[in-house]
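Comments concern the structure below.
Excluded from the complex is one protein chain; the other protein chains are retained at their positions.
Labels run A and B following the written order; every chain starts at residue 1.
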Amino acid sequence: MLKECSHQLEVVAFCCRHCAYAAADLAGGARLSYPTALKIVELPCTGRVDVLHILHAFEDGADGVLIAGCLPGTCHYLKGNLHARQRVNHIRGLLEEIGLGSERLRMVNISAAMGARFSELATELVETIEALGPSPLARISHQDTQNGI
Amino acid sequence: MIVAKQKELAKLKKMLHGHRKVLAVGCGTCVTVCFAGGKKEVEVLATSLRLASRVDGEALEVDETIVQRQCEDEYVASLEERIQDYDAILSLGCGIGVQTLADRYPDKRILPGLDTTFMGRPSEQGVWEERCQACGNCVLDRTGGICPVTRCPKQLFNGPCGGVRDGKCEVDSSMPCAWCLIWERMGRLGLMEQLMELEPPKNWSTSRDGGVRRIVREDLRLPEDDGA
Partner (left out) sequence: MPSPGLKSGSALERVLAAGRFAVTAELGPPKSFDAGVVRDKITLLKGCADAANITDNQTGVVRLSSIATGIVMANDGLEPVIQMTCRDRNRLAIQSDLLGAATHGIRNVLCLSGDHQSAGNHPEAKNVHDLDSMQLLRMLKNMRDENRFQCGEEIPGGGPPLFIGAAANPFADPIDLRHYRLAKKITAGADFVQTQIIFDMPLFRDYMKRVVDMGLHEKVAILAGVGPLKSPAMARYMRNNIPGMRMADEYVERMTGAVTGIDQDDKHARRDAWQAEGIKICVEQIQQIKEIEGVAGVHIMAIEWEAAVSTIVERAGLLPRPEVTTT
């Protein structure tokens, strides 16, 4: 078992610079904390997120992935956030088939002014991932390490 | 175009069971255009298989490559060296591509990653529909350009049958009745009278029923080396 597991949880957050990234900035400025497990990647739009970005994130050790985009109707590029939502729904199905579980991927929509909300959502998601435990890949490689492989 | 779709991940895992190093080979023509086996699809599938394998506690290696046309020897020849490193090849080409690889590399296990489904067209983004069954004896001149062999599940030549409901097919209510479409189209063309004539039984020997088909174009064959 994972008795002295020092696995550091990692949740990669792909954030649109026009909303979520700005909100995260706001949270930081207002000293509203969000978990250190959240690693933010800035994008011009969530529409830029590709299925491979998400799969490679998991392949490289992420325990969860968050996509944070603008509120519907306010996307700077008009429909990028809607395409992202459709893509995320499809990828959640793929993650189930792979065996990683769909709950490790989540998409949220917020505005640049919602600093507190960003902090809330980030905390919620990290707590969800904590409850799920580290990615099955981390458990397995940890097990390998324990077994001296 | 040839339209195909990927087999389910669970089925692919089962097929690859027992193999350790696999090369996923895509094709840059038909299956690229229907998003089943192009470069991107190969990458996503290979990554998914690697991830799924690790989740299962195994360590399947899946590498990725693509050839321009998997049905032609000239393109498939380029894999000669690389293919030696793998104990199985997962083809993401259509059934023709799989067989071309298998014929060329008979000592390698070649596995089909796709189900080749039909010849059809994209009717809207993300949707493909069957349009041709390669019956070998095209009747589209007599049906206003709508194929009864493909679009009528009963392959009627003197339709419609009595199962039409609201202009839709009894087998699939999301599909229009092909014969309703044919009557309408022939009507528009002023050719409805033609449909009153009995279309005689089809000669199916030109379709797959007659056996494996072959076309030989003597005018295109390379001349024999010896002489004039």
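Note that in this section a contact is a pair of C-beta atoms (placed from the backbone, for glycine too) under 8 Å apart; a residue touches a chain by one contact, two chains touch by 3 or more.
Here the structure is a predicted model, which is why all the values come from computation and not from measurement.
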Touching partners, among the displayed chains, of the absent chain: B
Touching residue (missing chain; options B:57, B:145 or B:167): B:167
Candidates B:3, B:101 or B:177 - the one touching the absent chain: B:177
Residue ranges of chain B at the interface with the undisplayed chain: 153-167, 170-171, 177, 180, 183-184, 196, 198-202, 204
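Operating definition for what follows: only the chains that are shown with their structure count from here on.
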Centroid spacing, where centroids are CA-atom means, of chain A and chain B in whole angstrom: 38
Residue ranges of chain B in contact with chain A within the complex: 8-10, 40, 43-44, 47-48, 50-52, 54-57
Chain A to chain B touching residues, read off their complex: 51-52, 55-56, 58-59, 94, 97-100, 136-137, 140
